[in-house]
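Starting off with a structure, shown below.
A single protein chain has been omitted from the complex, and every remaining protein chain is retained in its original position.
Each chain carries a letter (A and B) given by its place in the written order, and its residues are counted from 1.
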Amino acid sequence: MISLILHRVTRVIIHILLIFSIFLLLKGHNEPGGGFIAGLMASVSIVLVYLTYDIETVKRFMPISYPAMIALGLFFATGMGLGGVVLGYPFLTQTFDYFQIPLVGEIELATALIFDIGVFLTVVGATLLIISSIGEGS
Amino acid sequence: MINNLAVYPILIPLVAAIIQLFFAKNTFVQRVLSVVSSALILIAVVFLYIDVRTNGIQVYWMSDWVAPFGITIVADLLACFMLFLSALASLAMSAYAMVDIDANREKYFHFPLFQLLLMGINGAFLTGDIFNLFVMYEVMLMASYVLLAHGSEARQLRGSLHYVMINLFASTFFLFGIGLIYGITGTLNMADIAVAVQNADPDTQGLLTAVSMMLFVVFGVKTALVPLFFWMPDAYPQPPVATAAMFAAIMTKVGVYSITRTFTLMFPGDEFTLTVIKIVAVASMLIGVLGAIAQTNFRRLLAFHSVSQVGFMVLGVGFFSPMGLAGSIYFVMHHSMIKSSLFLCSGIAERLTGNRDIKKMGGIIEKHPFYSALFLIAAFSLAGLPPFSGFFGKLILLFAGAELNEYIFLAAILVGGFLTLFSMVKIWQMAYWGKREPEFNKVKVGSFIWGIIILVGMSMVLAIFVQPVYDMVLEAAEQLLDPSQYINAVLRK
Partner (left out) sequence: MIGLLAIIIGFLVGTGTYLILKKTAFKVALGLVLYGQAANLLIITMGGVKLGEPPIILREAGISYSDPLVQALILTAIVIGFGVTSYLLVLVYRAYQAHDSDSVDLFEEVDDK
């Protein structure tokens, strides 16, 4: 069954949802949010595309291999942890600093953000892998 | 400069898995990396063991958060032994998997999953935090779920569905237990829990015993103790042999390790818990082996044997004496080598005859005497005939029982050993002796047996150098029975 309302609405809110997920990702270091919840948000919005259209649309929408996405995510997360080991601190040691960025002003950047991005990619990749493996079977 | 040695057994497989994921198309790189990663872990563990022997228990604070607030990685002698076993088993299994795993499974990430399984196992051995233990269990189980259902053959799905369900159920119980521990003691660090339990007020004693028994149930499900073993004979015959052998070699031992850790460190055994442990152990020992005798499916028979053999190890913990624990550790070492080599043997027999039923095999010894001899050594060792490693494992347990005047348990050990011998002879007679009418499939047995040679060879080393090995495990057992060493190392008192 094709619902015109759902089609139109999905086209609009998919952008809002994805932007909101990135907002959650960046906010997550000191306030509620973070890589996992942002990843879920992003994958839920892609699930919405799947529900409205079909698995082919999702594939055109995100033409990447999901396992590679998981690998990249794990690479970021572990790489951040290993950075500490290379510099002589324990595994997963974090640090942060304040930077002046034009137009935005002073912001805090933490190495935990790299970890969060890794988690984000892993969660999105894993969810999409599960969905596509169910979706293709039917 | 901080000493990172303790965290390498977790990091190496993780990094290997990531690199393997990037080389998704190139299975050759993946295979080589599997072997390299296992070898590197083996080297790291040897250095770690030397470090622990000379400098005492090694403690590592993840991301520099000091215990009891952060997650600690603790390497004591027992953990070193278990890590050594997991590295050794994974080396042998990688060597076997190189030639055994079919192209389809290779394409769908068999090797990265195997490395993640290894990471979870090593993490469970090393962690000093009970919630982290739960997380590592889940990493391990998640990888095992996928490895078990890999390939999606109809018969695989049945076994793995039950496996996932029972393990998910047990994990929930683990969470209940962790929640209660946190409520009572206010901490999750194992050493800190041990201190809190020692100083617990007598009113909460009953609740603490209940929680410790809850954890025993959880670990009992994971190790497949009677009466929680029903998933195991269904699950282990399903996956590729290399995976099943890894499960049998190490995954059940993770449960034994956790039981040892729980009842020596956190809840040092009182009369009641030890009695329960011993009764469950003897029941597993006898019921498992009786189940094995009734089977004719090669791998299902071996899976029932695992139930029985785990009973011996847990009985050693139940004795709660230096000798009993030493016997338990020795038995774990012996069993992880022997049982996995038996599983690999069953894989070759399946390939040769195209059959899983030992009644339909037969006459393998005529064509492949060397491989049959390897099986015979492993089988006799499992049954506990001298001069193989199983004999010494049982002997230490017998001495430990005699020392404590627990004669009923001694009788159980002897009966269990005898029945094991019976079922092993049954396999030997049906599958290896006799005549076979149709021809065998063409299999290059020579390329398969390297893993078995490594494992059986190591078990022979265990048997020949039994005195030095016994001294080493006795040292580990004494360290376990003196939890203050562990507590002081972690909490830096």
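To be clear about the criterion, a contact is a pair of C-beta atoms (placed from the backbone, for glycine too) under 8 Å apart; a residue touches a chain by one contact, two chains touch by 3 or more.
Being a predicted model, the structure only gives us computed values, none of them experimental.
Trainee: Would you mind spotting which of B:Val32, B:Val46 or B:Leu180 touches the chain that isn't drawn?
Mentor: Final answer for the missing-chain contact: B:Leu180.
Trainee: Out of B:Leu161, B:Ala200, B:Val415 or B:Met460, which residue would touch the omitted chain in the full complex?
Mentor: Residue touching the absent chain, from the options given: B:Leu161.
Trainee: With the missing chain put back, one of B:Phe169, B:Phe272, B:Phe370 or B:Phe418 would touch it. Which one?
Mentor: B:Phe169
Trainee: From the listed residues B:Met142, B:Ala200 or B:Met213, report the one that touches the chain absent from this view.
Mentor: The single option touching the absent chain is B:Met142.
Trainee: Taking the full complex into account, find the residue in B:Thr72, B:Asn122, B:Thr223 or B:Gln238 that is in contact with the omitted chain.
Mentor: Counting the whole complex, the residue in contact with the absent chain is B:Gln238.
Trainee: Residues on chain A that touch the omitted chain in the whole complex?
Mentor: Considering the whole complex, chain A reaches the absent chain at 31-32, 36, 126-127, 130, 133-134, 137.
Trainee: Under the stated touch rule, tell me which residues of chain B contact the chain that is not displayed.
Mentor: Within chain B, the residues touching the omitted chain are 131, 134-135, 138, 141-142, 145-146, 149, 152, 154-155, 157-162, 164-165, 168-169, 171-172, 175-176, 178-180, 182-183, 188, 237-238, 296-297, 300, 354-357.
What we mean here is this: only the chains that are shown with their structure count from here on.
Trainee: In the complex, go through chain A and note every residue touching chain B.
Mentor: Counting only chain A, the residues touching chain B are 65, 67-68, 70-71, 74-75, 78, 81-82, 84-85, 88-94.
Trainee: Which of the residues in chain B end up touching chain A in this complex?
Mentor: Contacts found on chain B: 1-2, 4, 7, 11, 14-15, 17-18, 21-22, 24, 60-64, 109.
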